[in-house]
Every structure is written in C-alpha cells, then in structure tokens.
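Shown here: the complex without one of its protein chains, the others still in place.
Labels run A, B and C following the written order; every chain starts at residue 1.
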Amino acid sequence: MSSHAYVAEIATDRDGNEHVVQGWQDDMYGAKLGFWLFMFTEVLMFGAMFMTLTYYMMLHEADFVHASASLNRYLGGFNTVVLLISALTMGLGLLKMRHGDIKGAKTMIWATIVLAFLFLGVKGVEWSLEYSHGVFLGLDALQPGNEHSKPFGQILFFGMYFTMTGIHGVHILGGIGIMLWLLKRINSGKVTPEHHILHFNIALYWDLVHLIWVFVFPFYYMMGAGTEMDTATLSSTIEAISHLGGSNEHH
Amino acid sequence: MSTTNLGSYKEAQSGYIKILVGLLVLTTVTFVQPHMFLTDMNLGIQLFIGVVKAYLILAYYMHLKGETQIIWFAGFSLFIVAVFFIIVIGFDVANFQYMDESHITQHMDAPHASHATH
Amino acid sequence: MLDGFVGASAATFAADVDNAFWINFWVSIVLGLSVLIPMFYFVWKYRESNVKDEEIENFTHHTGLEITWTLVPTVMLMVLFWFGYDSMRVLRTMPAADQSITIQVEGSKWKWRYEYPANANGVVHKLGGAFIKPKYDENGKLIEKGTMAKSALYVPVNTNIILEMTAPVDDVIHAFFVPAFRMKEDVVPGRVTKQWFNATTVGEYDVECAEYCGTDHSYMYSRIVVLPKAEYDAWFNSNDDTPKGNYDKSGSALLQQHGCKSCHATLSDAVFFGPTLKTRVLTKEQVLDVINHGQDTLGYAMGAMPAGLVTGKDAQEIAAYVAAGMKGEQPASFAACSSCHGEDGKGQYGTSPSLVDYDVDLLRNVLKHGKKGSMGNMPKFPYITDEDVSAIAEHLKSL
Partner (left out) sequence: MSKSYLDLDQTHCAIGHPKTAFWQWMLTVDHKRIGLMYAAVIFTFFFVAVATAFAMRLELFAPGAQFMDGDTFNQAFTLHGVIMIFLFIIPGVPAVFGNIVMPLMIGAKDVSFPRLNWFTFWLYITGALVALSSLWSGEGFADTGWTFYAPYSLTTNTNVITTLVAAFILGMASILTGLNFLVTIHRLRAPGMDFFKMPLFVWGIYATAWIQLLATPVIGITLVLAILEKYFGIGIFDPSKGGDPVLFEHLFWIYSHPAVYLMILPAFGIMSEIIPTFSRREVFGYRTIALSSASIAGIGYLVWGHHLYTSGMADTAKVIFSFLTFFVAIPTGIKFYDWVFTMYKGKIILTTPMLWALGTIITFTIGGLTGVTIAMVGVDIHLQDTYYTVAHFHYAMLGGVVFLLFAGLHYWFPLMFGRMYNEGHAKFAFYLNFIGFNVLWFPMFIAGYYGMPRRYFDYLPEFEIYHQISFVGAVIFITGLITMFYVLIRAIKNGEKVGPNHWNATTLEWHLPTSPPPLENHTKVPYVDFMPYEYHHGQPVVKFDYETMKRID
C-alpha cells in the first residue's frame, strides 16, 4: 500500500461538477486529527489523577503543603528547564525536517533524546533522595499504623506523587522509544520532508508530555514553597545529592 | 498540513526561541513568587502561571493557532474534565458529611508523638 | 418482612417513599402508553395489506407535536424529581439528637454490631453478631431456618432512632438495608454515615446487607426488633444483654455469635477463609518464616522470639515436625525451641505460645489486634471481653 501511488478519486454530481474524494490514504490532516484525539485521552487520564489529587487536597490541605514543602524543588525546577529545552530541540527538529534539512533534524532528535535521559536521570536522583529519607513506596512512612507512619494527607500526597511522576516518567520513556523509531523511519526514507506526519505527531506527543509536567510541577513541588514548613533550599539540595553516592543510611 | 505556509526557516526558529525565553522567564517567576508576592494564594498563582505556559506551548509549539476544529474539540474535552472537577469537588467533597467523625479525615499529628513509645 | 406495595407503615417515612413510587408508577404508565398505544395502533392501521403505495405520506415535521412531547414529559419528570427529592429529604434529615436515641452500628465481614449509649447504671449494651445460616439436608431440604438467635437491634416504638454507622478501616463496604422501612445507606470503612428511622409498629424486621462484600454477603442479615416503650425501657436500664433472655455464653455460642464460624471450621480440618480452629495448624512456611525472622506479635510475656535460632537443615526439620502437628519423632534440634516452648512444644504458663493448641494469650492478642498473614487478614475483635476470650479458649481446647 505505497501511499505515494495513491491518486484521489473524483465524484461527479448531477450537474457534472467534479469533487475530490478524500481517501484514507495520504490523509495528513486526518492523521493529525487522530493524534489530537489520542492526546485528549491522555489529558483525561491525567485529568482524573489531578482530580484525585485535588479531592484529597481538599480534605488534608495542611498535610499537602507540608509534604510538598519537603520535596526537592530545585531538582524539579531543573527538570522543568530540561523539558523546556527539549521541547525547543524537538520543535527545531521538525522545522528542519520541513525545510528539507534531514541531517539537522536527526541531530535535533538525538538532542531531545539525550535531554529526555537527563530528565529521567534527575528524576532517579530525586527518587533515591526520597528513598534515603525513608519516604518511598512500601516503606514504613507510607504505611499506616507504625511509628514512622506519616499522617494520612502525606501518605496520599506521596502516593499520588510517585504514581503521577512515575506514569509521567513512563511517558518520557515511551517518547524516547518512538523517537528512536522515528530515527529509524527517517533513515529508511519512510519519513521525508514531503511526508513527515509521523515526525509531526511525535513532536506533538513530546509537547503533550511537557504540557502535563507544566501542571505536575506546581501541584507537587510548589504548593509548599515559601511556607513555614518549607525546608527546601538550594544548598541543602546540593548537600543531599553529594550524600547520595556516599552512604545509604536512612534519615 | 503540508499545505500550510512554511515561511522562512530563520524566522520560525527565532519564534521558537522567543517562546522558550518566555517559558523560562515564567519558570523563574514560579520560583520567585512564593517568596515575594501574593504568597497567601500560592497554588492559585502557580496554576495560573501553568495555564499561561500551557497556552504558549499549545498555541506555538503545538501549532494550534488557527486550527479551529481541533480547538473546538480540545475545548470540549477540557470542558468535560472541568465538569468532573466541579461536580466531584464542588458538590460532593465540599459538602462532606460527618467529616469530623470520619476516620479518613483525621489529621493525625499523633504519629509523631507515638515515636516516643518505642 | 414482606411489607408489600401498599400500606407500608413500619416506619414513619415508608409511606412517603411508597407514595413517590406509586406516583412514578402511574406517570410511567401514562408515558409508556403514550408511546405504545400509537405504536400498536399504527402497526395495525398501516399494516402492509391495508396501505397502497400511493397512500403513503412523508409526514416529517409537526412543530406542535414535537413541542408537546418535549414539554409535557419534562413537566412530568420535574414532578417526579420533586417527589423523589421530597421523600429523600424526610429520610435524610436527621432528627435532633436530644429527641432521639443514637446507636452506633458497625458492619464488618459478615456481621452487624450495635452499641447503645450508657444507661443510668453506666452499662453500655453491646449487641449484634452474625446470622446463623440455615441448614439443609443432602437433598436441599430445609432442616433448620437461619436465625439471628437473640442478637438484634432492639428499639422502642414511635421513637426516633439515629444510626451512626461505620466499618473497620481494614474491612469493606456494606450497606444497612431495612426493606420494610424503605431505608438504606452504605457503611463505609473510614467514613461515618448516618440514617434514622421511627418505627410505628411493634414487630420484627429484617436487615439485609445490600452492598456486595464477599463470601457471605448473602448471609449478612440482622434484625430490628421494635418493642413497646415500657418493655424497652425496662431492658435498657437493666444490666441484661437482651430483653428476651440472655445470650448463651458458652464458647461454642460465642464462636457462632461473633461470626468466627463463617471463616473458620471448628469441627474439621477444612480451611475456609481462615485456618481451622480445631487444633492449631501451622503450615511449614509459616513456621519457617517465624524461625527465620522471629516474631513479636502474639503478646506473650516473654516478649519477642529471636530470629535465626536454628538455620538450614535443622530449621527445615523443625518446621516439618511442627507443621505435622508435632507427632512422631522429635528432631534433636528442637532442643533450641524447648527452652521456651516446652519439651512437648505446648508452651509454658502463658509466657510463650503453644505450637499445637490455642491458649488464651494467643487468642486475646489475635482478637485484639487482628492478624495479617499468609492466608489473608484476620479482622480484629477489640470489643470481645476477656471472659469471653477465656470461654472461647476453653472451648477450643475441648475440641
């Protein structure tokens, strides 16, 4: 089904006027529309999670602020910037593709992939910091009824935090996967400046992943900023990271 | 889509970079705000900044400007999400019954105290 | 219980609900017929043999008709909404607490418990328990009807009763449904929910669990017994457990009442939801787990059992021995255990547990705190008194 061979059909009405028939082949706008519709489903998925979060925030506001204040805002902020830049590289890659600069496009995609890995790396550091603070899935702090148990609001906050950043992380991983696939398609000549809908949609996907982060970030990291409980400072962040490699002691 | 006017590469590139700068500035504001101004409506402001950023990304990075049909669809989807929020949060949680007696709404500051027992 | 369609008067608001239902019924009949009568009429009138092709007319719009069948049903529906709302308003508006009796209700897998406010003597009546299932012979013929025995919710007639309901947080959702009173509300772990009633007729009414809750959902019945005021007051201010003769306090009856038997076999080695209580049967894995990791959850005076007393082959041997009910040759390595659990492994004076039988300490602890284990969760029964625990333990020993 080589789509290049496709020639649109013509339908003739009773007055003899001719109308081009849109076939499913070569329907760039259709492909784009389809992808947007797919992205709505992502928005609804995250929407439902944000709703869960808001629901519990209404019930445990103080705990949420408290828990948020203890997250590592500077790492989160750094990751925001990483994502912002990767959105730019992705966009420039698409621009280059559209203007026929395939080599440049590929470079940009690679740059995006590298940034994506950087994001995941920082996320990993963050999670291990939390682990070393005794706050992680399955650890006592997030289970009820023991001496390390956090209050309900915090258990819920951290539960949702690991869930949502985890699912977001899975999206980043998925993004890396489809970008590698895209590179393969470019190399084999299936994606070309004339025919780059795949590239276009993957760029959209990447922006969506970013878009979700734009809301994840304030909800988790910034809610507790500037309050009395706020303990996150740049210097303590640096200190914590430097400890990470050295020891695994809790607390 | 292949029919859209591409314009010059340079121009488009500088457009992208301008948006990036805008987004970076907004991110900075995010960090400064909690310590500087309107601190008592922190989350609201943060989310507002989020919305502005989202607008920039949608409109420019995701080329939504001028896509009337998709904008309508997107608006519809967001409306649905908003409805869920309004109903669940505004109608149900906001009127939570027997809140004080319920276990799940307890604010347990107690666990810190129970530290001592062990 | 089958307090039928008309004239229900078991509770003050039951008539409102029925009334709303009947209004709905007649409105539905009208609306339904407004569709079905024309349908049947047209099917008959315009049947194939009755219509020539030229007589067919394309009748596609009629503004008047369309407005009618939009507006008239809308109005009718709003009437229905109002009656639905109104009957709900009565049902859900709690009477003032000082003019009512507030009873705590706890629903848990598969029993209902009621706790009354303290009476003049400071006695707090605690009633309720599990439904005793009906018995059938091999042919499915009923031998014995299911019953609540003497445990029920006793209330005075013509009095507002508020039920403050919840379920233990590690339990699941149930619903307290009294068909004769037309009332129901879920009993949600972690939340408190309330409903109220005012029974107008002396009698007995069934309570059913109406939210699916697992194996014995269909046996999670209880009973509301509405008593004349004087009779109720006399009982309430006494120290008796129930107005109708007191509970049987034998171990076997207690096991029945607290619903132990819906999870545990007591006469056979069968494993239902939990292990059999006939003798203490520990699985090899359980024993090994305790040997390897120690244990300190059973509340014995000695405190924790240390981990890793024996290892490797010895541990395997001991585990096999204990799991087999300590019959046969005792392995030499059991010496490591005897110092605490006794030569025969039957424990020592309440300082350490028996590995073959149940004793009071083990029971007390398990009942107070529940038990999370390899099989599932044993719920806690914090309200069972020490006396009752001893009775149960005695009973288990005698099995």
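List of remarks:
Keep in mind that, in the parts below, a contact is a pair of C-beta atoms (placed from the backbone, for glycine too) under 8 Å apart; a residue touches a chain by one contact, two chains touch by 3 or more.
The model shown is predicted, which means the values in this text are computed figures rather than measured ones.
Although it is not drawn here, the omitted chain touches the following shown chains in the complete assembly: A, B, C. Note on the undisplayed chain: of the listed residues C:W112, C:W196, C:Y219 or C:F334, the one touching it is C:Y219.
One of C:V188, C:V287 or C:M305 touches the chain omitted from the figure, and that residue is C:V188.
When the omitted chain is restored, the residue from A:A62, A:V122 or A:I167 that touches it is A:I167. On the side of chain B, touch with the chain left out of the figure occurs at residues 69, 76-77, 80, 83-84, 87-88, 91-97, 103-104. Although one chain is not shown, part of chain C still touches it, namely residues 1-2, 4-5, 16-17, 20-21, 24-25, 28, 31-32, 34-36, 38-39, 42-43, 46-48, 51, 53-62, 65-66, 69-70, 73-74, 77-78, 80-81, 83-92, 134, 136, 140, 142, 169-173, 175, 177, 179-180, 182-186, 188-191, 193, 206, 208-219, 376-377.
By the touch criterion stated above, the residues of chain A touching the omitted chain are 1, 9, 11-14, 19-24, 27, 29-30, 33-34, 37-38, 40-42, 44-49, 51-52, 55-56, 59-60, 137-138, 142-145, 151-153, 155-156, 159-160, 162-163, 167.
Criterion: only the chains that are shown with their structure count from here on.
One finds 14 Å separating the Cα centroids of chain A and chain B. One simple way to say how far apart two chains are is to compare their mean CA positions; for chain B and chain C this gives 43 Å.
Chain C contributes residues 164, 166, 169, 189-194 to its touches with chain B in the complex. By the touch criterion stated above, chain B contacts chain A in their complex at residues 1-2, 6, 9, 12-13, 16-17, 20, 23-24, 27, 30-31, 33-35, 39, 42-43, 46-47, 49-50, 53-54, 57-58, 61-62, 69-70, 73-74, 77-78, 80-81, 84-85, 88-89, 93-94, 96, 104-109, 111, 114-115, 117-118. Within the complex formed with chain B, the chain A residues making contact are 28-29, 32-33, 36-37, 40, 43-44, 47-48, 51, 54-55, 58-60, 62-63, 73, 77, 80-81, 84-85, 87-88, 91-92, 95-96, 98-99, 147-153, 194, 197, 200, 203-204, 207-208, 210-211, 214-215, 217-219, 222-223, 225-227, 230.
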